[in-house]
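Quick notes on the structure that follows.
Excluded from the complex is one protein chain; the other protein chains are retained at their positions.
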Amino acid sequence: MGFLDDNYLLSSKTARNIFKKISDLPIIDPHNHADVKEIKENKNYPSPWQLFAATDHYVWSVLRKCGVDERYITGEAPPLEKWMKMAEVFPLIAGNPVYEWVHLDLKRHFGIEETLCEKTGKKIWDAISEKLALPENKPQEILKRIGVEVMCSTDDPVDILDNHTTVNQMMGRTIVRPTWRPDRIMKITAPNWREYLSKLECRFGSRCYSIKDLVEILKISHNYFAENGCRVSDHGVEVPYPAVTEEKDADRVFKKAIQGESISPDEAYLFSDYLFGVMGELDAEKGWVFQLHIGAVRDTRKLLFERIGPDSGGDVSSHFLDILPPLVSFLNRFDSRLKVVLYCLDFSHQQTLATISRAFGQNIRLGAAWWFLDTPYSMKRQLHLIGTINLLSAFAGMVSDSRKILSYGSRFEMFRRVLSDVLGDMVEKGQMPEKVAEELAYRLSYKNPKEFFNL
Amino acid sequence: MGFLDDNYLLSSKTARNIFKKISDLPIIDPHNHADVKEIKENKNYPSPWQLFAATDHYVWSVLRKCGVDERYITGEAPPLEKWMKMAEVFPLIAGNPVYEWVHLDLKRHFGIEETLCEKTGKKIWDAISEKLALPENKPQEILKRIGVEVMCSTDDPVDILDNHTTVNQMMGRTIVRPTWRPDRIMKITAPNWREYLSKLECRFGSRCYSIKDLVEILKISHNYFAENGCRVSDHGVEVPYPAVTEEKDADRVFKKAIQGESISPDEAYLFSDYLFGVMGELDAEKGWVFQLHIGAVRDTRKLLFERIGPDSGGDVSSHFLDILPPLVSFLNRFDSRLKVVLYCLDFSHQQTLATISRAFGQNIRLGAAWWFLDTPYSMKRQLHLIGTINLLSAFAGMVSDSRKILSYGSRFEMFRRVLSDVLGDMVEKGQMPEKVAEELAYRLSYKNPKEFFNL
Partner (left out) sequence: MGFLDDNYLLSSKTARNIFKKISDLPIIDPHNHADVKEIKENKNYPSPWQLFAATDHYVWSVLRKCGVDERYITGEAPPLEKWMKMAEVFPLIAGNPVYEWVHLDLKRHFGIEETLCEKTGKKIWDAISEKLALPENKPQEILKRIGVEVMCSTDDPVDILDNHTTVNQMMGRTIVRPTWRPDRIMKITAPNWREYLSKLECRFGSRCYSIKDLVEILKISHNYFAENGCRVSDHGVEVPYPAVTEEKDADRVFKKAIQGESISPDEAYLFSDYLFGVMGELDAEKGWVFQLHIGAVRDTRKLLFERIGPDSGGDVSSHFLDILPPLVSFLNRFDSRLKVVLYCLDFSHQQTLATISRAFGQNIRLGAAWWFLDTPYSMKRQLHLIGTINLLSAFAGMVSDSRKILSYGSRFEMFRRVLSDVLGDMVEKGQMPEKVAEELAYRLSYKNPKEFFNL
C-alpha cells in the first residue's frame, strides 16, 4: 500500500466497502474551536503557515517535542522560516496523527503527494502559496468543499454572536451554531475572575450582588445563545461535580469573592458545584446537550505557562482521578431529564465512563475519543470498548475539536476510515452481517450526531 | 465470511485447527447463576421470551440502553410484545456480545439463520414456538445438548439444596453443584440484614448472641454445602478485605447490630473484615476454591434501584479502586493454604491482579473476564495479558456467570473461539509450536477448571 492511498486505514475488503458508503456524507461537527470571525471575514490565508499551523496547538505541541525553538512556533520568526523548521522535523513526527492530518490536507486540498521534509519544504510552500489566493481557498469555500453541514463553535457566555448570524446569512443556511461554554465563571479563584465577572455584568447591564443575580445573568446569556441557534453547552472539568450544593452555601462564597476576600479550595468547590447543577438545569429545560470534557490536568509545565499562557501545551491526562462518585451523583440528579455527552481523555477512564453511560440509559452518551486519544489507534480501541461494553449505536459520534478549519475534513476522514475498519473487521470475523455494519456506519457518521444534538 | 459461520472469530488456519480440537469438549462451568428449581422442574418453556430474555439481565440492560420502556423488559407487557420490541431494536445492539450470543442460540438450538429485527421478529418467534414444546427443549435436555459435564450454581448459606440432589438423581450424575455465597450476611448495614440473620438462625435452629455463634452457624452451613457436593465459595466485593480484624472487635460490632444500634462504616468494616477471614479459613480447611469477584460498584442509578431493585442494571465498574493493599494482606494470611480465583471487572485492575497472582504462586489464579469484559475483544486482551504477565497455563478458565441456561453453550463457544484465535495467532507469529498451543487450549477449556476446582 502507498502512503495515504485509497486503502489508508482500511485493512479489509469489507472495510473498504463500508467506507465507500459513508465517505461522502456531510459533516456534522458538534464541537470545535473555530474562529467564526475568520469564517465571516472569509479572507484568503496570507501563507501556508497560517493555513496549516498558526492556529493548531496540536502542531505546536509536536514541534516543541522535537526541540523546535518557540520563536519558530508561536514566536516572531517569519512564516516561511517557521514552515521550514516544521518541514525539517516533520519526518520525526511520523506515527503521530498530526503527520497524517497535515499530509491528508496537503493531498486533499492542494493535490500535493510529496511528504513534507527539509528537502521538499520550500517546494511545497511554493505549491500551496500559488493556490492560496484562489477563491476556492477562502474559509467558506473550504467548509463547503469539506462538506460541513453544520458545526458548533465554542463560545463564552459574554460573547456576542453576530458573526454566527452573518456567516449563516452569507452561506445561505445554518452552518455555524454557537456552544455555551461557561468555564471561566466557574473558576472563582482564578486571578482574573472578578474582571471576568465585570465583563459579564457589563455585557448584560446588570450588577451581581448575590449568586441569584449571577444565575439570572447566566440565564439571560443562555437564552440569548438559544435565540442564536445554540443547542449545546460544553464544560471542561478535571473531575465532574456532584451538583449537590445548596444555593445559600454557594451564595456565601460568591459574596466573599466579590468583596475580594480570599476563597479556600473547599469554598471554591461549593461555588462551582452549585453552578454546575444550575447549568445542568438550564440545559435540561431547553433540551440542550450538556457536553462534559473530563480529565484534562491543565498547565502543568510552568515554563510554558509563564511564557506562553494557559492551555499552551502543558496539559496532561491522569489515570488517577476519581470521576465516578461525583459523576453518578450529577447524573442521578437529572437522570433522563438531561442529555449528556461524556468525553474521555485517559484510557483508564473509558471503561468507567462506558459502564456509567450504559447504566444511565439512552440520554447519556459517550463522545469521541478526545485530544491525545484522537488517533487511529485510540479511536479503534474506543470503538471496540464502546461496542462491547456499551452500544456502538449509542455513540455520540465524531467531533473535530479543532481550531484549524482546514483540518475538519482530515479528522472526520480519519474517523470514518477507522470506524469502517472496526466494523469491517467485525463483519470479517462473523460478528455481524455487512448490512447491519453499514447501517451502524451511517448512524455513527451522520444520523446519531444530527439527531442527538438536534442539529 | 458469513455471520456466525464456521470461521466465526477464527482469523487464521491455525486458529481453526485448534478450535476443532476443543469445540466438542464437555463444559465445566464453575460459576453461574442457574435457577436449579427450573432445571429440576424440567418444564418446557412457555415462550421464546422466557427462554431467551426473561432471566437475562444482559439482555435487559442493552434493551434499556436502546430506550425500550421497562414495561417491555421486566414489566407487564405480554411476552410476544416484549419479543417484538426486542426484535425492533436488535440491530442497534450489534457489536455487543448479546447480539452474538442470542444469534448463536437461535442457530445452534433452533437452526435459525436469519438475524433478528423488526421484520423477522414474528417469524422467528413462530419458528421457536413451534419447537418449544418438544422434549429436547426442556432444561435438562438443553444442558445435555450443550455438553455440560458439571456446573456450579450460586446459592445462599440459608438455602436448602434438595433441588441439586434431585437434579443429579434425575440426570444420573453430579451435574449441578452448589456454591456457598455468603454476601448477604456481610452487609451488616443493609436494611434487611437483621431479617436475614433471623432466617439464618431459623434455618439452623440456633440463636446468635455473639459473633462466635454466627461463625458457628456459618460453619454448619458450610459443612451442609460440603455434604451436598459444594467445592467452591463466591464473594462479591467492591474492594477485597485485608482480613486482619480480631474476633473481639467484630464481636462488639455484631452485638451492637443485633440490638438494633446504628453501625458506622468503620464498624461495619471491622465486622465484614473479620468474617472475610473466617470464610477464607473455612474454605482453606476443606480445600475449596475461594472465588472473589472484585470491583462491581452496585446500584448507582437511583431510578433503577428504586423501581426495580438491587443489581438491576445500575451497576458499573470503576478504575479508581485501591485493591492491592487489602488483597495482598488477605493472600499473605493464607499464602498457599487457600485456593483463590480473582475475577476482574475493570481493565485497569487486570495488570495489578495478574502480577499479584504471579507473585503468590500456583494456588492464586486469575478467573475469566467478567461481565462487561465477557466479550471477544476483552477476553482476547485478557488472555494476552495473562499469557505475558502471568501464565496462560495457570488461568482458571471460563465460567458462564449466566442466569440463562440456554446461553451456557454460546458463552463457552465464544470463549473457546477467542482462545483458539489468540493461540493460533501466537503460533502464526512463531511464538509457540502448534502442539504446545493445542495442549494449552485443552488445559484452558477443560483440564484446568476440572482439576483446580476439583469438579
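The first chain written gets the first letter, and so on, giving A and B; residue counts start at 1 in each chain.
Heads up, the rule we're going with is that a contact is a pair of C-beta atoms (placed from the backbone, for glycine too) under 8 Å apart; a residue touches a chain by one contact, two chains touch by 3 or more.
In this text, all values refer to a predicted model and were calculated from it rather than measured experimentally.
Only one of the listed residues, B:Thr74, B:Ser312, B:Asn390 or B:Ser407, touches the absent chain: B:Asn390. The residue from B:Ala53, B:Leu321, B:Val399 or B:Val418 that touches the chain not shown here is B:Leu321. Considering the full assembly, A:Ile93 is the residue among A:Ile93, A:Val167 or A:Leu423 that touches the omitted chain. Contact with the chain not shown here comes from a single listed residue; of A:Gly67, A:Gly111, A:Pro191 or A:Gly205, that residue is A:Gly67. Summarising the interface, subunit B meets the missing chain with residues 319-324, 328, 331-332, 335-336, 348-349, 351-352, 354-356, 358-362, 384-385, 387-394, 426-433, 436-437, 439-440. Within subunit A, the residues in touch with the undisplayed chain are 1-5, 7-9, 11, 61-62, 64-67, 91-97, 99-100, 115, 297, 300-304, 313-320, 346-348, 372-373, 375-378.
Just so we're on the same page, only the chains that are shown with their structure count from here on.
Distance between subunit A and subunit B, defined via averaged C-alpha coordinates, is recorded as 40 Å.
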